[in-house]
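Presenting chain A:
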Amino acid sequence: MIGILKGMATTMKHALDGKTFTVEYPDVAPEVSPRFRGVHKFSQERCIWCRQCENVCPNDTIQIVMDDKRNGEQYNLHIGQCIYCRLCEEVCPVDAILLTQNFEFTADTKDEFVYNKEQLKNVPWYKGIDPLNSRNPDRDAWIGEGEGEIDYE
Partner candidate 1 sequence: MTGGDVVLQTTNATNATGAGVSRPPSAPLADSIAGMLGLDGVVGAVVGGLIGAFLIANVMLTTTAIAGPWAKRKITASFTDRIAVNRVGPFGLLIIVADSVRLLSKELIVPDGVDRPAWDLAPIVITFSALIGFAVIPFGSGLQLADPETGVVFVFAAASIASVGVVMAGYASNNKYSLLGGLRAIASNIAYEIPLIVTAASVVIFAGTLQMSEIVAVQRQPLVTVAGVTIPQWFAIVNPFAFALFTLANLAEIGRNPFDLPEAPTEIVAGFQTEYSSVYFVLLYLGEFIHIFLGGAIAATLFLGGPAGPVLPGFVWFYVKMWAFFLFTQWARSAVPRLRIDQFLDAGWKGMLVLSFANLALTAILVGVIV
Partner candidate 2 sequence: MNEWIAVGALGVVAVGIPLGMMAASAMLRPTVPEQGKAATYESGEVPTGTARVQFNIQYYMIALLFVIFDVETVLIFPWTVIYRPALEEGVSLAAVLVPMFVFLGVLVVGLVYAWRNGAVEWVRSPRAQRQKTES
């Protein structure tokens, strides 16, 4: 009986102290770690089309199409298929592909989850967090390029 009463007292204590741990998500954007891995962002002026990301991807998420002179034409990423392992970012020698903290994206069909390189360039930073801060490689080319407008091809 004591145990039952103790248990009931514990829950009542929780009820009365009024503390909640609910995250009111759409109203309050959740805190995410600087290391959090979300949607990819692509920088075309950095990319050297070495195809390492395509090769390392365990899931065939990234598809790179090049013309016969080995110039990059397309960079497609099936975000619906991605497992967010960040291996593409890890192997990229020039930080051309980067996982932002942005986790909010929707689509009506699976096909819409195939992002081409323009869409990938326009992925916004989440709360202005630049993930490279925490990941610390050379990052000059990314500064000031946040909206993805600079593109010299």
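Convention: a contact is a pair of C-beta atoms (placed from the backbone, for glycine too) under 8 Å apart; a residue touches a chain by one contact, two chains touch by 3 or more; residues count from 1.
The candidates were selected such that all candidates are chains of the complex that A comes from, given by their letters.
Bear in mind that the values here come from a model prediction, so they are computed numbers and not experimental data.
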### Task
Identify which of the numbered candidates 1 or 2 touches chain A in this complex.
1
### Query
What residues on chain A touch candidate 1, complex-wise?
4, 7-8, 10-12, 14-15, 18-22, 24
